[in-house]
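Here the complex is missing a single protein chain, while all its other protein chains stay put.
Let's turn to chain A:
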Amino acid sequence: MMRFLIAPLLLVFALPSLAQEDNSQVDAGRRDLGSTTEKFTDEDGAELYRRACSGCHGPEGKGAYGAGRYPALADNPRLGHARFPVNLILEGNGAMPSFADWLDDAQVAAIVSFLQTNLGNDYDADVSAEDVKRMRAKFADLKEG
């Protein structure tokens, strides 16, 4: 793997003022981004959250605020039931895009389980890939109707 750029860049970017957010653990310069042009490729919920979601909701799920907002997912009482996050991930809402084409049922279940049991959330991880599959069909029906 080519790593030639890292040394000079670190000198430039080691300035603490630049990164006010915790550095995510993505391997800098790593060619495998956990994605293709068609989908996300990780299976682990934490990895998937980091790649697909954390850019907006924050690595710690604290959210972000500007002219509009990315809501906090940390300590979020609405994550108690899987149906709500599954719906948002598959259908999107406003500035939250739909990830239906890019995540399969098992990946959605993995992310939701991660959210329900991490980032200050302490719920039972109550969703399986089978459940997601059923919800996916149902949401699609609702949209048709």
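Going forward, a residue touches a chain if its C-beta (ideal position, glycine included) is under 8 Å from a C-beta of that chain, and two chains touch if they have at least 3 such contacts; residues count from 1.
To be clear about the criterion, contacts and distances are computed from a predicted model.
Of "Isoquinoline 1-oxidoreductase beta subunit", "Tryptophan 2-monooxygenase", "Acetolactate synthase small subunit" or "Amino acid ABC transporter membrane protein 1, PAAT family", only "Tryptophan 2-monooxygenase" is the UniProt protein name of the chain excluded from the display.
Remark: the residues of chain A touching the chain excluded from display are 2-6, 9-10, 12-13, 17-21, 23-24, 26, 28-31, 33-40, 50-56, 58-59, 64-70, 92-98, 102.
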